[in-house]
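Only one protein chain is missing; all other protein chains are in place.
Now for chain A:
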Amino acid sequence: MTTLLNVEDLIKNFGGLTAVSDVNMHLNDDELVALIGPNGAGKTTLFNLLTGVIVPSSGSITFRGSDGLIPLNGMKAYKIANLGMARTFQNIRLFKELTVLDNVLIAMTANYRENFVQSVFRLPKFYKTEARIRQEAIELLKIFDMQDDLDQLAKNLPYGTQRRLEIVRGLATKPKILFLDEPAAGMNPEETADLTRLIQQVQHDFHITVLLIEHDMSLVMNLASRIYVLDHGSLLAEGTPKEIQNNDAVIKAYLGEEA
């Protein structure tokens, strides 16, 4: 197992507030890791740093690319995405006025080419490419049982389905790492169980690395192989679910917060 993403001494300040403080972490190939912590712990901020949406105040993020290590600090989000990192958003950010199919096709933009002349004059090559990527998109949607919603506008989907579409959209970019920010937020227990199973299945079938944010600790216990616990911007603990369960600092933070 080799390290795919390595984070060293990562800090993010918002004015006087340190949202992420000296975080060190790493992600290996083909594993499902959870990032937990109470609300406001800095989990989403950490995601934003890793995916290039915001720039770190200091520290380093390194990605193992096909030809060597690539520093990600300050790199544009779309370039980071094209290296193989995809994400979902805690407060859903679908392309609302567009169809389910278009949402997925858009995420595939970097993975195929269409030249301007072929598209504009509708040459046979254009239809061929369109048919191929459309098929690819439908295959992905099938996994999440959304193949019948192709022409629905994203904004008209039920809440839980919108969250699933965000995951499909992330997968459509062909990521090496998929970052999921509270994918089960707002779902009922049944939907949550269903989604959890799907996330596990997708991670396993696509051999990708998944970093899953969740603030419900019990949910990730039998899902993740490793867990990072974030509290007030700093890493409180890391380890296997068992180690985390028995970690005094974690128990204290969680009981302190939620009791």
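One rule holds in what follows: a contact is a pair of C-beta atoms (placed from the backbone, for glycine too) under 8 Å apart; a residue touches a chain by one contact, two chains touch by 3 or more; residues count from 1.
We take it that contacts and distances are computed from a predicted model.
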Chain left out of the displayed complex - its UniProt protein name, from "Mannosyltransferase", "Branched-chain amino acid ABC transporter permease", "Aspartate carbamoyltransferase regulatory chain" or "Succinate dehydrogenase": "Branched-chain amino acid ABC transporter permease"
Candidates A:T3, A:S119, A:Q201 or A:N246 - the one touching the absent chain: A:S119
Residues belonging to chain A that touch the chain removed from view: 51-53, 76-78, 81-82, 86-87, 89, 93-99, 102, 105-107, 109-110, 112-114, 116, 119-122, 126-127, 130-131, 151-153, 169-170, 173
